[in-house]
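Heads up, one of the protein chains got dropped from this complex, but the rest are sitting where they should.
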Amino acid sequence: MDTPMDLRFTAAHEAFRAEARSWLADHVPPPRSLPSLDTAEGFEAHRAWEQTMFEDRWSVVSWPEAFGGRGVGILEWLIFEEEYWRAEAPLRVSQNGVFLLAPTMFEFGTPSQQERYLPAMASARQIWCQGWSEPDAGSDLAGIRSRAVRAPGDDGWLLTGQKTWASRGAFAEWCFGLFRTDPEAERHRGLTYFLVDMSTPGVTVRPIPQIDGETGFAELFFEEVFVPDDQVLGGVGQGWSVAMATAGSERGLSLRSPARYSEAAGRLVALYGDKLAEDPVRASRTADAVAQAWMDAEAYRLNTLWTATRVLGGGSVGPEASANKIHWSETDLAIHRAALALLGPEAEWHGDGVDAPWLDGYLFALAGPIYAGTNEIQRNVVAERMLGLPRA
Amino acid sequence: MDTPMDLRFTAAHEAFRAEARSWLADHVPPPRSLPSLDTAEGFEAHRAWEQTMFEDRWSVVSWPEAFGGRGVGILEWLIFEEEYWRAEAPLRVSQNGVFLLAPTMFEFGTPSQQERYLPAMASARQIWCQGWSEPDAGSDLAGIRSRAVRAPGDDGWLLTGQKTWASRGAFAEWCFGLFRTDPEAERHRGLTYFLVDMSTPGVTVRPIPQIDGETGFAELFFEEVFVPDDQVLGGVGQGWSVAMATAGSERGLSLRSPARYSEAAGRLVALYGDKLAEDPVRASRTADAVAQAWMDAEAYRLNTLWTATRVLGGGSVGPEASANKIHWSETDLAIHRAALALLGPEAEWHGDGVDAPWLDGYLFALAGPIYAGTNEIQRNVVAERMLGLPRA
Amino acid sequence: MHFAFSEQQTEFRDAVRQVLAKECTTGHLRAAFEHPEARGPRWSTLTELGVVPLTVPEAQGGLGLGLVDLVLVLEEAGQVALPEPLLETTALVAPLLAGLDAGAGTGSLEALAAGRVAAAVAPTSAAQAPVPGADGADLLVLATGTEADGNLELHLVDAASTTVDPVSSLDPTRRLGIPRWTPTPATRVASGPAAARAMAVTADRAATATAAELLGLTGRMITMTAEYARERQQFGKPIGSFQAVKHLLAGAQVRLEFARPVVYGAAWALDNGTRDSSRAASVAKAYASDAATEAARVSLQVHGAIGYTWECDLQLFLKRAWALAEAWGSAADHRARVLDSLVTGS
Partner (left out) sequence: MHFAFSEQQTEFRDAVRQVLAKECTTGHLRAAFEHPEARGPRWSTLTELGVVPLTVPEAQGGLGLGLVDLVLVLEEAGQVALPEPLLETTALVAPLLAGLDAGAGTGSLEALAAGRVAAAVAPTSAAQAPVPGADGADLLVLATGTEADGNLELHLVDAASTTVDPVSSLDPTRRLGIPRWTPTPATRVASGPAAARAMAVTADRAATATAAELLGLTGRMITMTAEYARERQQFGKPIGSFQAVKHLLAGAQVRLEFARPVVYGAAWALDNGTRDSSRAASVAKAYASDAATEAARVSLQVHGAIGYTWECDLQLFLKRAWALAEAWGSAADHRARVLDSLVTGS
């Protein structure tokens, strides 16, 4: 059959939206009322919120019911995200697990691994962090030096090395990481994807204070940390291809839903409206940038629906994920730059009662072109894999 | 003595300006009244204008009187340029000779070469073109393949090869070009800088029609063209260092005087003023770009005065010439982009009575980041020579 | 929610692509630059293919289809910089005529569906503004008066009965012209609110259709340039292996990727008359204009001096891209419209 284009959501979709909206209306804590998830107290408060969602099956809507989801599709997930951001609900403390590890585990995990980890992830009993980057392996991820050697009992591996930039790393119970299991093999080869219980002896965590003073990420030190064989994801030596699946999610569909930017763009337009009354000269001078930022968010929304339809039709996301990452990171910057331009001198007022969501948001947005693979690396990917330009 | 900063021109400078202004007022033909200098007729009309300037010693003011100049300094030259552009005087058909070759000849030419070529250049009896780029040696100038071998009589050289992108090449009497005299030597080495009489047997010229249909530049074919030894500039095998001096002039002080951009920026502000009356919405939307373009021209003017003072104090222009080239080429684009934005749909109306100086200027400006060494190459120079970043 | 074209639509696009690959080569384009004409042999081919009559009601011999069906074809037209006025005739004038009361446009629609008419429509009622495609057109839709003064009128004018003063464009195939005409009761086909509505809808359709052609032009410029960057050697390797060149082209490609769904979505919104269809059309034109302008800049920069020559095919696409980026409202014009609609919530 030959489906015509239709950008309307179905009645079933709208019913799902209504259900999500009313649940969120009843349960979402007041905006920004939870302490920062980068504090011990805030981490637990956010965990509690995830558990509340889990109890009513809202924490992982697109997962099979067996694992605590509702078994709905990607469109429903996008609808849920729209409602979630509209409700100004808390940041997802379990995002590394739910948005990055889970898609990979559905693809590469054994049934027993899925049963063991997914429900605990969905209920936030286990919160995950990502152990990929190393001090000398950032953009050059294949330069990973942390290694794993067979344990004496030959029933697992001993992990040794240092990982860094692990968001939530200060408090997470579990870590998914890349380690070199074959020192002989060349760069991308010889890597293995491990699932590590952070309470295992030999694991040390050092929080890293960020530019804004918060401890957003952490360094993880591994000293002969024992990991049993059944905590290898996707097979020994397969680490790179398994990791690239996660990276695809990170840059592609699952990490950054359009709702996040649509919501911010909406606030930007509202701010513009306010300034238009207060300071019309400044506002009109910023009009073009405000419009562009809103359009960038709108283009991201449409592109996501376009991609989602392709994926539902059996298509896959390749190097477009890199184009996607460049676009959402630049959109986030465009939105916050325009907001700061509207605020003018007020922009620098910060903290101590002065609520500065735009400045905080700008600082976070500045990291966008860096994490999940720098935009320089993504542009190389687009040029080489979409346009066929030769590698250097 | 310790001279304090003073941005005023002296009384003597102002007297010089007044003299130049009144002479130009009496002699400059009506703006855009001469046929295009890329037509045979226009070429001669522009030559005649250069001769008129020469007769009253205005064609090369900064040269020694012996060669037809006034022996004045760089500041007077900048003042003359300001008046020249303010008067909307014709483009300089002898620009390649006067602005590019001459500074090199003053530095590297023998007294007899200077006597032989400079007066003829000043009076436009001999008009020069540049024979550097080759079909396979553009950004990579050191990749030049055109070669020169000793002539049988051992009294000169036989030049063979192909040059391209020679502005004025279609009609010029003389050419300054780079040829490989030592096929063994590596890239930059083994090049020699030749002065070639275009009427010598073996020289063929093929004009290249430009994007706008005009023949702005030409391909030059050399087949065993005899060039006597006294037409080598700066010594056999010294071609690269001699050429870099010319390139320095091209990117640095002498090719693009600030007056050119100040004049265009002034016209831009006037256009903005007109549109502000006609179409205030469009005008105000373009205001920021208009202001930026004007400021870019102003920054170029101030930077040139800054550099000129340094040069007068015995300083030299190094990699700053590359920064300079990036700035003037981007300034030219910024000015013309802003103008086209003000014109809106009118921008595409062209030719046939419709005077379209802004569209023509935009097309020319688009070439700015390409000629005289692409801006990509210039950024490499800035990064490597000003910031000490390692070569790839 | 199904944001994709139907197989039928993509198959039709492929068929048109095949034909244009043969009948609209850069050789044909250069010929059109020399002697621009409104209806060459290609016009008949496109008529037989069903492209020209696509939006004409079936009653008048057309296919009665919409912008969603047309948008991929317009993208192909952009890919080859089609010189014929498909946009004006099929995307704008046909639907406009079809919407007139009392079948005022019936006769013209039949001629149009039969490929006997190349049409043009004035973006404004300003008498001195050149009309794209007017020079050489058979049928002109022109306006007088203004909405503000309440005396806006639309007129259907037989080009044979008027003179059109040509205004040359950087791209001669644009065939700009200023019609010298006198409105008569006989030529009037709409007035007052009906005329205003027709012009507003036409402007939105024009923004979206022009955006679609710009997508095609952008894709073509990027492809040509990537190909050149793979072949052109400097410093002993293809210039496409230099990161500066890669990043110029990657930036242009990302803009194109994100402009596409925006344009397709606008076409759907207009066909379905959604509340925000005007805004969607403006987002589409702004996005596609910027994508094309950036691709043009990048293409010229990567080609270097060769791209600046008449013999390099790039110029054929640069000129159309520059012209269409400004036509029917520039990116900045449309951004202003977008913000206005967001603030007033209209």
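Letters A, B and C name the chains as they come in the text, with residue numbers starting at 1 for each one.
Here, a residue touches a chain if its C-beta (ideal position, glycine included) is under 8 Å from a C-beta of that chain, and two chains touch if they have at least 3 such contacts.
Keep in mind it's a predicted model, so treat the numbers as computed, not measured.
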Problem - Residue touching the undisplayed chain, where the options are B:W128, B:F194 or B:Y300 - result: B:Y300
Handout entry: Sole residue of C:R13, C:H155, C:H247 or C:K285 that reaches the chain not shown, by the stated touch rule
Key = C:H247
Exercise for the section: List the residues of subunit A that touch the chain left out of this view. Expected result: 133, 136, 138-140, 143, 164-165, 208-211, 213, 217, 281-282, 285-286, 340-341, 344-345, 347-352, 354, 359, 366-367, 369-371, 374-376, 379
Fill in the blank from the handout: Touch rule applied to subunit C and the missing chain gives residues 242-244, 247
Handout entry: Touching residues on subunit B - with respect to the absent chain
Key = 2-10, 13, 75, 269, 272-273, 276, 287-288, 290-292, 294-295, 298-300, 302-303, 305-306, 308-310, 313, 320, 323, 326-327, 376, 378-380, 382-384, 386-392
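We adopt the following convention: only the chains that are shown with their structure count from here on.
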Practice task
Measure off the straight-line distance from the CA centroid of subunit A to the CA centroid of subunit C, and report it in whole Å.
Solution key: 40
Completion exercise
In whole angstrom, the CA-centroid distance of subunit A from subunit B equals 53
Completion exercise
Multi-chain touching residues of subunit B, meaning two or more other chains, are 285
Handout entry: Residue numbers of subunit C (touch at least two other chains)
Key = 242, 245, 332, 336
